[in-house]
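Worksheet for the structure shown next.
Note that this complex is displayed minus one protein chain, with the remaining chains in position.
Note that the chains take the letters A, B and C in the order they are written out, and that residue 1 is the start of every chain.
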Amino acid sequence: MRYFKDTTVLNNQMICTDVYLLEFAFPEISNSVEPGQFINIYFPGKTQLFPRPFSIAGVDGEKIKILYKKVGCLTEIMSQWQSGQNIRVLGALGNQFDIRNQQSVLIAGGIGLAPLLFLNARLEKLNYPIINFIGALSGNQLPLFNSMSGKTIIATDDGSQGYCGNVVDCFRQKLDSISRPFSVYACGPDAMLSALWRLAREHKFDLQLSLEKIMACGLGICQGCAIPHAKPADHPLRLVCQDGPVFNANELELS
Amino acid sequence: MRYFKDTTVLNNQMICTDVYLLEFAFPEISNSVEPGQFINIYFPGKTQLFPRPFSIAGVDGEKIKILYKKVGCLTEIMSQWQSGQNIRVLGALGNQFDIRNQQSVLIAGGIGLAPLLFLNARLEKLNYPIINFIGALSGNQLPLFNSMSGKTIIATDDGSQGYCGNVVDCFRQKLDSISRPFSVYACGPDAMLSALWRLAREHKFDLQLSLEKIMACGLGICQGCAIPHAKPADHPLRLVCQDGPVFNANELELS
Amino acid sequence: MTDLKTQLSEDFILRNPLLTASGTYGYGNEITDLVDPELYGGIVTKSISLNPRIGNPPPRIAEVTSGMLNSIGLANVGVAQFLAEKEEFLANYRGKVIVNVVGSDEDEYLQVIRKLESRQWISAYEINVSCPNVRQGGIAFGQDAQILGRLVQKLRNETGKFLIIKLTPNVTDIRIMALAAQKNGADALSLINTVYGSAIDINTRRPKISTVIGGFSGPAIKPIAIAQILKTYKEVDIPIIGIGGISDGADVIEFLLAGARAVQIGTANFYNPGVCIEILDFIDKYCMEKKINCLQDLIGQAEV
Partner (left out) sequence: MTDLKTQLSEDFILRNPLLTASGTYGYGNEITDLVDPELYGGIVTKSISLNPRIGNPPPRIAEVTSGMLNSIGLANVGVAQFLAEKEEFLANYRGKVIVNVVGSDEDEYLQVIRKLESRQWISAYEINVSCPNVRQGGIAFGQDAQILGRLVQKLRNETGKFLIIKLTPNVTDIRIMALAAQKNGADALSLINTVYGSAIDINTRRPKISTVIGGFSGPAIKPIAIAQILKTYKEVDIPIIGIGGISDGADVIEFLLAGARAVQIGTANFYNPGVCIEILDFIDKYCMEKKINCLQDLIGQAEV
């Protein structure tokens, strides 16, 4: 179910440079949301109109947690929110990761970590191994990963922590050593998702990707977030906000 | 001289319902500004573009004081400013009251009090009597008037303090008892200024009015604040921001 | 409570002046969990074409200052699937159902209408004439008075339903289009459709929507809509439905004063799902305060 409501910020704190954790009460959905789903945040004022979508990074009782990065005007405003600030939110939106009963590999690039934190917490309850590949620009850009269950492998672009290089290369190097069957769940920048998509086709592993597209509504009514489907004859058009944001790699054509 | 500069709020406090006193450093102009002049405040964001003009209500060393009323979106934002807030201002703009060497009568309607507070402080230094007529909706809408020199007469629309009725009627009733010659300096809503203008024509007294018009620039370059001149042949067009905001009643046609 | 009824013709009466704008509310039943569609006076559907249309490639939306660009490209399921999937919901809707119709040539418009004409639950057609006319070298139907006039005439011969022509503002003189529509039998005019707009990303150097130039909507275009309505209102006798940048109740009053008998809410459905209820609240308060008993006392009452 989707709810549009006014609530208040319970907590909003900087986790590392430009990355913040926001918590607010949203009891209508906190019991039913699933990893992969997102919420919209609405802003007053008429200059930037679109609501901003954010993945759910975790739940705690009635609280919803969002992990966000300051990248532009509205996330800048969010970063200044204090506890008690009134906010308008709508959720839960979108589909969810399809949790498979087998070993899980989570691959996060940058702030793409957000939905995987929530997924990791859910996977913990299953009795299968979890491996987390966490990519970041630098060692000081790794928010909250130490709370994750399973084995965690870090990759940083500047080599300041863990593997030096991008997280897909890091994963590729370990790929053969990961016992099959396994499912990969990934979220991150487009280039990373494309690289993984090609890797999955080559190495034939199960892959689910959480995509980002500019959204005007998040509700399936504007048709703005449409992406082509890998088999256009079956599904001429998929909406990231409604049919996604999580897609199975074989639904997509990212080459 | 006009200066465009960034400065910081030194003080911003509520004086009475919806009326605030703002103080900021503006040493470039604080020694030279004259009563009647105003400053522009600039706001970031692209929704409401025009800078907002405010009369100088007083100076104190390097500080400029503004008395403003919360009436819309940007004055609402101003009312939330804390000490230390960065603001952009431009001033001093406009002409000034032409101070006459004779008895002074100041007539303020509502927030029109602002420039008259500054004028009153200047007139104090002359050795002529001052009478202040202060009009407000209600007794709790009378900011700072008790700091004024001279005799003060209050008029409130609801009769909760002083004369019950509008300030022009109040002044009219006392008119004959004020010893001539005297000069009237007034600021307030359009209807009040029109009533005074007619009164001045009838009773032949010297009157200067500080006008308000929507301004896009305040600098004389947009021509948006133009008003017709009483003698269009001489002065086809007057700009409130540049030729005003203070006009001699006989330059105007307010009937 | 003020009486919000608004009469566009003897038979075409809306319970309130708020309609959804085509393409911004799906087919009407997509967000019933969030917004009760019965709050609206009526629903205008997405543009329906004869066959399904995928629309344009992504990116097809972009945010610009106080507005958005779209190049959705009239993506829709086509008239057959529309009837198959949406009839049940729309036939039970208690407000007015207005089906927006689009075509690439006259024939397509007529064929769509023929497939819809028997449905009693459809009260009106709104004809989108902003689509490039393939037979006329791509000039939009709405940009040439002769082409428009002929289309309206043919549609008029085809239907007894209330016929609304939705005009584009991208013309030298909208009054000429309005008069051509009126003369040929239109019952009402909707204005405005989106304005031509574009934006370029200065980092990638790519246009922000794939078609480069798209439709500009949202608060930024409101002054354009008001100007076009004021101009048209003085020239025509048929009612005007106002559209363009409405985001709150004050905007709706402004459109009514300018001469609109009803209004459509477009982009605002995206950035404020509560917009309809907020507008109804505002209108009620405004009318109480100003002692206005019926909308008739507002429509066209701007002192221009």
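Note that a contact is a pair of C-beta atoms (placed from the backbone, for glycine too) under 8 Å apart; a residue touches a chain by one contact, two chains touch by 3 or more.
Just so you know, these numbers come straight off a predicted model, no measurement behind them.
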Given C:I48, C:V152 or C:V171, the correct residue touching the omitted chain is C:V171
Which of C:L74, C:I147 or C:L257 touches the missing chain? It is C:L257
Touching the hidden chain, out of C:Q7, C:N29 or C:S198, is C:S198
Full-complex touch with the removed chain, picking from B:I77, B:L137, B:A216 or B:A230, is B:A216
Filtering C:I13, C:A80, C:V212 or C:M288 for touch with the omitted chain leaves C:V212
Residue positions on chain C contacting the omitted chain are 64-67, 69, 143, 170-173, 195-200, 202, 204-207, 212-213, 216, 219-224, 226-228, 230-231, 245, 250, 253-254, 257-258, 286, 301-304
Omitted-chain footprint on chain A covers residues 46-47
Across the whole complex, the chain not displayed is touched by chain B residues 1-4, 42, 46-51, 90, 213-217, 219-228, 232, 236-237
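Heads up, the rule we're going with is that only the chains that are shown with their structure count from here on.
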Among line, ring, star, complete and other, the chain touch graph is complete
Contact-pair count is greater, between A-C and B-C, for A-C
Here the gap between chain A and chain B, centre to centre from mean Cα coordinates and rounded to Å, is 56
Note: chain C sits from chain B at a C-alpha centroid distance in Å of 47
Cα centroid separation, chain A vs chain C, in Å, comes to 36
Where chain B touches two or more other chains simultaneously, the residues are 46-47
Listed in rising order, chain C residues that touch 2 or more other chains are 65-66
